[in-house]
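Could you have a look at this structure, given as structure tokens, before my questions?
Left out: one protein chain. Kept in place: all the others.
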Amino acid sequence: MPDASGASAPYYRAVGREVEAMRAACGASLPVLLKGPTGCGKSRLVEAIAAELGRPLVTLACNDETSSADLLGRWIVRGGDTEWLDGPATRAVREGAVLYLDEVAEARDDVLVVLHPLADHRRTLWVDRRSEELVAAPGFQLVASYNPGYRRGSKDLKPSTRQRFVTVAMGYPTPPVEVEVLLGETGCDASVAKRLVAFATKVRALHDLALPETVSTRLLVHAARLITSGMDARLACEVGVVQPLSDEPEVTKGLTDLAALMF
Amino acid sequence: MPDASGASAPYYRAVGREVEAMRAACGASLPVLLKGPTGCGKSRLVEAIAAELGRPLVTLACNDETSSADLLGRWIVRGGDTEWLDGPATRAVREGAVLYLDEVAEARDDVLVVLHPLADHRRTLWVDRRSEELVAAPGFQLVASYNPGYRRGSKDLKPSTRQRFVTVAMGYPTPPVEVEVLLGETGCDASVAKRLVAFATKVRALHDLALPETVSTRLLVHAARLITSGMDARLACEVGVVQPLSDEPEVTKGLTDLAALMF
Amino acid sequence: MPDASGASAPYYRAVGREVEAMRAACGASLPVLLKGPTGCGKSRLVEAIAAELGRPLVTLACNDETSSADLLGRWIVRGGDTEWLDGPATRAVREGAVLYLDEVAEARDDVLVVLHPLADHRRTLWVDRRSEELVAAPGFQLVASYNPGYRRGSKDLKPSTRQRFVTVAMGYPTPPVEVEVLLGETGCDASVAKRLVAFATKVRALHDLALPETVSTRLLVHAARLITSGMDARLACEVGVVQPLSDEPEVTKGLTDLAALMF
Amino acid sequence: MPDASGASAPYYRAVGREVEAMRAACGASLPVLLKGPTGCGKSRLVEAIAAELGRPLVTLACNDETSSADLLGRWIVRGGDTEWLDGPATRAVREGAVLYLDEVAEARDDVLVVLHPLADHRRTLWVDRRSEELVAAPGFQLVASYNPGYRRGSKDLKPSTRQRFVTVAMGYPTPPVEVEVLLGETGCDASVAKRLVAFATKVRALHDLALPETVSTRLLVHAARLITSGMDARLACEVGVVQPLSDEPEVTKGLTDLAALMF
Amino acid sequence: MPDASGASAPYYRAVGREVEAMRAACGASLPVLLKGPTGCGKSRLVEAIAAELGRPLVTLACNDETSSADLLGRWIVRGGDTEWLDGPATRAVREGAVLYLDEVAEARDDVLVVLHPLADHRRTLWVDRRSEELVAAPGFQLVASYNPGYRRGSKDLKPSTRQRFVTVAMGYPTPPVEVEVLLGETGCDASVAKRLVAFATKVRALHDLALPETVSTRLLVHAARLITSGMDARLACEVGVVQPLSDEPEVTKGLTDLAALMF
Partner (left out) sequence: MPDASGASAPYYRAVGREVEAMRAACGASLPVLLKGPTGCGKSRLVEAIAAELGRPLVTLACNDETSSADLLGRWIVRGGDTEWLDGPATRAVREGAVLYLDEVAEARDDVLVVLHPLADHRRTLWVDRRSEELVAAPGFQLVASYNPGYRRGSKDLKPSTRQRFVTVAMGYPTPPVEVEVLLGETGCDASVAKRLVAFATKVRALHDLALPETVSTRLLVHAARLITSGMDARLACEVGVVQPLSDEPEVTKGLTDLAALMF
């Protein structure tokens, strides 16, 4: 079980066939795209697979500003001379690492195209600022994650990018598995874990609330941790689960009342 | 009571359970998001908690231009050589400080994703320009504030950011508490404090005015201070409370007349 | 009376209670926002108050390009080494000067947030490029001006900025005061001053013209000065008052005819 | 008469009272805005006035990219050291020159505000990159030009800028004056000049053509010059006047036929 | 057959007359534009032709950020001096290489115009940053690819660019050819290849699904490779073909069921 310092071995509890699918794709040297809602464990799965493969993990949190220099590297001036600094993609290609593009849809399509030759049979990276073509070292594996739940503007991946990835869909676990995750992650009481999962199950069924995203396992972990450290369970549900979901007073009032019924 | 120089210990008067919730979240090493209207005391609460925890406070006023370099740091050239200058996030992570992202929703979503690994179980910060991964020092605590009252364009936090934070909702105090705050902050007469709070209470009930935001405790503090330093109470209400609320002549006329009835 | 070289002591003729309000706010160390139409004397008032307080005046004409570096300062390379150049906000904070943000609404909201800690009880400025926190020297006073008459796009100040300022509304003077201003500023004949003010009064009453802004005192000063230096009064009204108001031929024709009736 | 090399003294033939108005405004040290359609002689008038005043002329062709550094100056690195290069505004202020902002409405409003203190009683320029305040040398005169005929987007000057300028409206000359201009500028035959002006007069009366702008004196000068250098008059009208006015085949066909009737 | 390392000779199986057309265009020194859907083999064809011509291949993955410096080269500072680094277009022109602009429509039209003199009878490249005009070495060949299936905003090539290219349309192969491609690329069982192609044929006929793009040969190759490396065929279809096509649960459910019927 990882503690707050993140130092221990990564814990991931399989929900469906995602672990099996990911192992096979890595075995066939095909890039993998994990898609699923926020807080369902995408980053955890990548950490666990990288540990299993015994490869270093290079993570890039993608964003709208991510430039090709951020991926590939740049020249910097140091001590009067110019020195090259590898970007994460270049580093991962050289080291045969797992390159993890977190929230890949946040990056602009047009930046991702520099990875196309790396994501198909060529397995090469063209570092234009060095006029150098790199072939991926053995063990290199490309992984990306994507949340299809919120699509704003042009934030869909374009087909020529998506079709380069084997795509594994992930979701929230079933109630018994989610209880198990809470116990494994927080060491809370079984009755607390069960009530939190029951609360989440009810909220997830309320489709009329027009929430941008529903209760994630992550939120339940937060609430369980607050309760374990001594907070009143109702307040823990309010600040750990309800207030992060909505700013609408009627919605937060309703959900807080619902939590009060469970505890 | 802090004076104008800001040198004394921070004063914060609890309005609801926000202090209790914040202490517990800090105890569980979970990031905290304070949400509430302008001038309700969010920054004050953070100052008070940081003092209580005995940790340094690193504040970043977020804005649309905030880049990942502003968070993480940059290379600067000094004396012929290149030198690294830590950004506030990097500094706070090294020192185990309270990192306060004021008005976090002003920053672009896509910049905030660089803080995601810091805001979950990993508690790490990837400083890409140095190719260095930092683990947060003990005592590090992430806090952010957010005003849900005005949402312009895409200025909502996205779910994958929000669900990383325990979220504490704040509001304006009840009249007796607000009177107490005015007395504590400005040393004005009790009758002045009561009249100002009564005036605020009336204005807050006028939902037809279509004000962008209503009377904050901050505005009442201003008016009380002006009156204490000798200004005519009606003029103090006009320049301290009414004119900051609206540019519409009918609205400012009406509210000034209302103030005249109270004093 | 200030001459064209601007060397003499600043002249400001109070129209309402704006001088009294501004003195009190400065006395209570609260930031002041002057709001009013173009050419009503906002900048003059600030000059007069700064002279009265005996503090230096640091003016920044805000615009859409104003960056936080323009406010706070920047590193420049000179003689092979890097040297810090204070921006106006930093300079004013160090010197205890009056910092005047002219047309503050032209600056982007998100830049102004860096001034928030300076505009509340903290009275501090965080200069991120130096990793240095400055406390305002005694005598420091923040003043801003704002023209609510034209609002384009997002050019409204946001509430969390506005509610940090005591706000003083200004307007054009009453006719007798305006005549006095013309005489004081230009030394023109009393009959010229009276006719110009009468002309302005008529134009200001014509709400059907859909002018972006009406006749300011500044325009009357221009016309009076042109007449004093020998220009024909009708031509002075046309080029000094009418043509600056509109590009519509019917409007400029009508107003020029109206001026001809007065002279 | 200026020849193609532009070396001789500037020629300007007054159309209305624009020369008189401009002389008076310069005499009273007030900034001048010349407004009128393309090719009516605004730049010529400025050249003539600067020559008459015996002051150097500093012209800046404004555009959307014009930054405050383009107006004020910048630091450049030369020979290992940093050197300051004055911008046109700074140079004009130091030398007491005529500063001519050609097509001022093309510059962004927010850049022009840096000139506000120069355009009112202060007559000062704040050069922020040098932290230096300059007072305009005697003889300094600010002139701007503006074409109100095409307004795109936000390309109107804002009132606080416009009301700082005495504004002189200009237009195309009356037929007899325009014939005189053609003779003076090109030395063409009187019959050619008369026919060209007659043609222009007819086209200007055709309001149904929806041309972005009508025939300017400049276009007639072009046609006259082409004819003088031996081109067939009909072809000269087509390539010199008609094709520059429109890309619509029906419009250019109709206007070419009209020209054929005149020659 | 190329393996995952990409080291062997390029394999391309002609689908229509595209190879013949491309050979002729290269023979006549005319630029070629390959247009077709994602994953139909455009890049493969270019690799095969470059190998056949015995010329080096210089690939540029175009994107919205591609600047003319990315095409032509730039000055970089190294070891205290400035050094020129050729861009891919400059390098290909000097070496007489095949210059391949992958996804050319992603580049902005206005950047592509710098290639116009290279794409017509002039065969020259103007490198403005060096003030140098290069004539293409013998053997130089310009090739571009383009996917007309998704057109967003202004992402169409403009006519003056398109009409410089001989244009070869490509598509997915007929079922027998596609089976042959799967066998040649993955060495899977014939029955697997036939079922995958049958599945693809059915999906391609479902026009009601509103997919951004349909099943490409690339996706079938992925699925075949996963099956060959031991994955269950239904799961291989889901993660290799179905999930990359859509995020709509109803669509992915339906297609997964359809795959289950085939295997």
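A, B, C, D and E label the chains in the order they appear, each numbered from 1.
Simple rule for what comes next: contacts are C-beta pairs under 8 Å (C-beta built on N, C-alpha and C of every residue); 3 or more make two chains touch, one makes a residue touch a chain.
Predicted model, so just to flag it, every value in this text is computed and none were measured.
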**Fill in**
Omitted chain touches shown chains D, E
**Candidate in contact with the missing chain, chosen from D:E106, D:E133 or D:D156** = D:E106
**Complete:** Answer key for E:V143, E:V168, E:L182 or E:A259 versus the chain not shown reads E:V168
**Message:** Under the stated touch rule, tell me which residues of chain E contact the chain that is not displayed.
**Reply:** 17, 20-21, 24-25, 27-30, 33, 35, 67-68, 75, 77, 80-82, 108-111, 113-114, 116-117, 120-124, 126, 128-129, 131, 135, 148, 154, 156, 158-160, 162-169
**Complete:** On chain D, the omitted chain is touched by residues 2, 4-6, 38-39, 43, 59-66, 70, 76-80, 85-88, 91, 102-103, 106, 147, 149-150, 152, 212-213, 216, 218-219, 222, 225-226, 228-231, 235-236, 239-240, 243-244, 247, 252
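The rule is short, and it goes like this: only the chains that are shown with their structure count from here on.
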**Item:** Required steps from chain B to chain E (each step between touching chains, minimum)
**Value:** 2
**Rounded Å distance between chain D and chain E, as computed from the means of their C-alpha atoms** = 52
**Asked** How many angstrom lie between the CA centroids of chain A and chain B, rounded to a whole number?
**Response** 30
**Shared interface positions of chain D, touching two or more other chains** = none
**Asked** Drawing the touching chains as a network, do you get a line, a ring, a star, a complete graph or other?
**Response** line
**Complete:** The chain pairs that touch are A-B, A-E, B-C, C-D
